[in-house]
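The complex is shown incomplete by one protein chain, all other protein chains being positioned as in the whole.
Chain lettering (A, B and C) follows the sequence in which the chains are written, and residue indices restart at 1 in each chain.
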Amino acid sequence: MIKAGIIGATGYAGAELVRILMGHKEVEIVWYGSRSYIDQKYASVYHNMFEIVDATCLDDNMEALCEQVDVIFTATPQGFLASVLTEKILSKTKIVDLSADFRIKDVATYEKWYKIEHKSPQFIEEAVYGLCEINRDKVKGARLVANPGCYTTCSILTAYPLVKEGLIDPDTLIIDAKSGTSGAGRGAKVANLFCEVNENMKAYGVATHRHTPEIEEQLGYAAGKEIVINFTPHLVPMNRGILATEYATLRKKADGSLPAYEEVKAAYDKYYANEKFVRVLEKDVVPETKWVEGSNYVDVNFKIDERTGRIVMMGALDNLVKGAAGQAVQNMNLLFGLDESEGLNLVPMFP
Amino acid sequence: MIKAGIIGATGYAGAELVRILMGHKEVEIVWYGSRSYIDQKYASVYHNMFEIVDATCLDDNMEALCEQVDVIFTATPQGFLASVLTEKILSKTKIVDLSADFRIKDVATYEKWYKIEHKSPQFIEEAVYGLCEINRDKVKGARLVANPGCYTTCSILTAYPLVKEGLIDPDTLIIDAKSGTSGAGRGAKVANLFCEVNENMKAYGVATHRHTPEIEEQLGYAAGKEIVINFTPHLVPMNRGILATEYATLRKKADGSLPAYEEVKAAYDKYYANEKFVRVLEKDVVPETKWVEGSNYVDVNFKIDERTGRIVMMGALDNLVKGAAGQAVQNMNLLFGLDESEGLNLVPMFP
Amino acid sequence: MIKAGIIGATGYAGAELVRILMGHKEVEIVWYGSRSYIDQKYASVYHNMFEIVDATCLDDNMEALCEQVDVIFTATPQGFLASVLTEKILSKTKIVDLSADFRIKDVATYEKWYKIEHKSPQFIEEAVYGLCEINRDKVKGARLVANPGCYTTCSILTAYPLVKEGLIDPDTLIIDAKSGTSGAGRGAKVANLFCEVNENMKAYGVATHRHTPEIEEQLGYAAGKEIVINFTPHLVPMNRGILATEYATLRKKADGSLPAYEEVKAAYDKYYANEKFVRVLEKDVVPETKWVEGSNYVDVNFKIDERTGRIVMMGALDNLVKGAAGQAVQNMNLLFGLDESEGLNLVPMFP
Partner (left out) sequence: MIKAGIIGATGYAGAELVRILMGHKEVEIVWYGSRSYIDQKYASVYHNMFEIVDATCLDDNMEALCEQVDVIFTATPQGFLASVLTEKILSKTKIVDLSADFRIKDVATYEKWYKIEHKSPQFIEEAVYGLCEINRDKVKGARLVANPGCYTTCSILTAYPLVKEGLIDPDTLIIDAKSGTSGAGRGAKVANLFCEVNENMKAYGVATHRHTPEIEEQLGYAAGKEIVINFTPHLVPMNRGILATEYATLRKKADGSLPAYEEVKAAYDKYYANEKFVRVLEKDVVPETKWVEGSNYVDVNFKIDERTGRIVMMGALDNLVKGAAGQAVQNMNLLFGLDESEGLNLVPMFP
């Protein structure tokens, strides 16, 4: 059995890791790390785990933890892992980091968007960006995996084949994303109270959201050049789910015509036909967040608008699964040479 | 592999059966029966099943179906199974009926509350009421299992130990139950539109709801006499979940005092300490529907009100799992001698 | 114009007072008191008021405020008004207190349920319990009105005629109440986050909720004797609305029969036929919270259960209007001899 520790086990992403790992045949959680609930029964913080998890919350001491486990998941606030990571820790255990600390290769970009000093720039280069469908081979040999953000996973996978194949002009890319409220975390803030979110919708972080440079970096690799995009997240009155609606201008073909449906579909199939967790939907079926809830799937589809010459791409995932804990487990499976879908055969729950 | 057929596979309870059976090691679904969607791809009706279920919907021909399967689940409107059931069908296959056709032993009571003629009274006697925690042994040898209703499962299990042990006066029992909207089914009705249910709450079927006689019959067995109760269901703006709040007068002890917390707790533990799917919560922790969502658990607890001499009992379950499809699978496991929890190790999803 | 000050203007009840008073022809708000948002624009705390309210939040200094206004609304935490009230203040201005400080006549009862010392017991006797439909005449001459609680207004009005007319045995009264989340206030607590409340339902304060003695006291007056009841509140995933489902044993008539529908209806009509804000619904129409949302109405109805000899009474109101700010304005109208419904001709909003 692989021994796993979780730092930040009492946040929503940490709790989802626990839920998923309960169904994983090869993993045992031996450390439920928390800052707020030390010495409390884990099941008293998450009552769904009553009679399932008997453990008590421990602290977030990575030095102690790395001696006991094969893998550490850090579902922690920005800056935590960078502030405690050492070569010694990395030499003893693998790390899947659900925070943004090691997602961005350029330190200056990280510090500009996150408004925080990076305390461990020496590990950035070796960290592998854990978007499994794109970086699978690199993940397999890594010590430190930077698990992608929820918005970014959805945004990148929705557009990736068309950027990679040059079917769209990446500088015209506009991503309008909508997220359920679990993405905001379990902190007690007025803005996230039921009565403030329910029956309401708004944009936030307009032109300043931290997932922007992460999307730009990854899609820039696909495009073969640096790109800038518009990314606007919105808060939606639901618990789970991200829907990304993405707009871009299609590159015309040599004869001046737009690519046909079949040509675009072929590009998606080229990259995703063999990907279990990316479902390219049938023509005219739109992705809906509810159809992937609780599962590790990303559903994608597109519509060509002949009138404007643009394409509308759509992607949907569960922000806590493929957007966080599910992808973290997928990365862990790769790290340890397991079946990539072990523990992730989660059938979406409807309704 | 056990071959299973589902009649009514495109209703919410049928769809939940499909979801659960996808994770069951010993069962293969070979017939997705539907009245409304014959010849359509099942995954086009429930898009969560895209790339998971490749089958096409078939009709509801029980005669044909019974030749091909080991077990049939009927998740059908009242009266369907009673109108088609024959000795021949029962001799070829086992049946777990999620409708109310065979739940009530007295035909007159059934016909009075359901306002429908019972077409197969000859099978009522042999049908076993499939509340596993209470009727486990009877279920094991049955051909025809009447799977309990959602409200009734929650209502009965919440009060059962206290009725059985004589701690409460069963004639004082009042059950105030609240249900998510999936219990109303997938039929297109104005009353179940999003805008009519959302931000709204109401009672319905006051003093006339069909689950009343079912609760009275089963708790009457526990009480050793016929009882009448008040049962009031309410519609709540959420997808899943039933919460039953039950009130009854505690029987005083010989010395005139009320039973202590520990005595009541001991009664619950007597019946549920070894029941995996009934969780008796710790003192002062109230059942919440969200903590059991997606799982086969029933969470129960109670509070003694010294001032009034009454006890408030509370129970919560997921109406589509323990209240329908999960319990149906639990019954099927018993019918075929499998581990009772096979396919049902569903960790509740939160949030 | 009547000059009004609000202490606690930035809570949900205070904000609803502002909303309602914006449409009141005879009142001008001159003081938006707040503890958390002093010196901030009121419209920056409640953006709905942008370009409607230009004022800046002031403090909660009652001594200063009473010199400037004709009436003060205190929408404050328990204990605030009792800790600052003086004869001087009461000699200068009228007060409508939306907290519980002066609702309960017996100090010991208050202190037992609220677990707080009462700092101004000398004003309890003169305070009038402002349930307008019952205490209208007393309110007219008062200096200090104790505005009833949200649950209590709904619970009392739903049962009052039957208690008063002796149609039910008040000691059998069980109140199962359900409330939207705005009743929990705007404080930042994990338990009230969107993801914790949404898709969830639970009871709370079982057998210990503070509105219990308030209901008992008022219905005790109607019964002509002290009574104890069961009161269980529940949290529902909606913003506004309270639904009370109440159970009681009907008193049999001299001939041993139960009262007929018409007799019970006549009792409701006796007290409410001329009450604008209490709507006794037509037979078999159940109260729904959505049908009163945003308005000052209470909708009530009932169903006799011949089988058990009990009656099920149901009442619905908007907890922020008739359950708080609307009733406060209704009381203010009485205090100043205005049309009781001035400012309260609010048509319920649906959907």
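A few points about this structure:
In the analysis below, a residue touches a chain if its C-beta (ideal position, glycine included) is under 8 Å from a C-beta of that chain, and two chains touch if they have at least 3 such contacts.
Quick caveat, the model's predicted, so the values are computed rather than measured.
Taking the complete complex into account, A:236 is the one of A:150, A:236, A:258 or A:346 that touches the chain left out.
Of the candidate positions B:14, B:148, B:161 or B:237, contact with the unshown chain belongs to B:237.
If you put the hidden chain back, the residue from C:149, C:213, C:294 or C:326 that touches it is C:294.
Think of the hidden chain as still there; on chain C it touches residues 12, 15, 19, 22-23, 44, 46-52, 182, 199, 239-240, 279, 281-282, 285, 288, 290-295, 299, 345, 347-351. Contacts to the hidden chain, counted on chain B, fall at residues 12, 181-182, 186-190, 192-199, 237-239. The missing chain lies against chain A, touching residues 174, 176, 178, 180, 195-196, 198-204, 206-207, 228-230, 232, 234, 236-241, 243, 245, 247, 286-290, 293, 303-305, 307-308, 310, 312, 314, 316, 351.
Keep in mind that, in the parts below, only the chains that are shown with their structure count from here on.
Here the C-alpha atoms of chain B line up with those of chain C after a rotation of 180°, rounded in steps of 5. For this structure, the chains sharing the highest number of C-beta contacts are B-C.
At the interface between chain A and chain C, over half of the residue numbers involved are used by both copies, so each side presents largely the same positions. Averaging C-alpha coordinates per chain places the centre of chain B 38 Å away from that of chain C. Chain geometry summary: the mean Cα position of chain A and that of chain C are 46 Å apart. The multi-chain contact residues of chain A, meaning those touching 2 or more other chains, are 12, 182, 199, 239.
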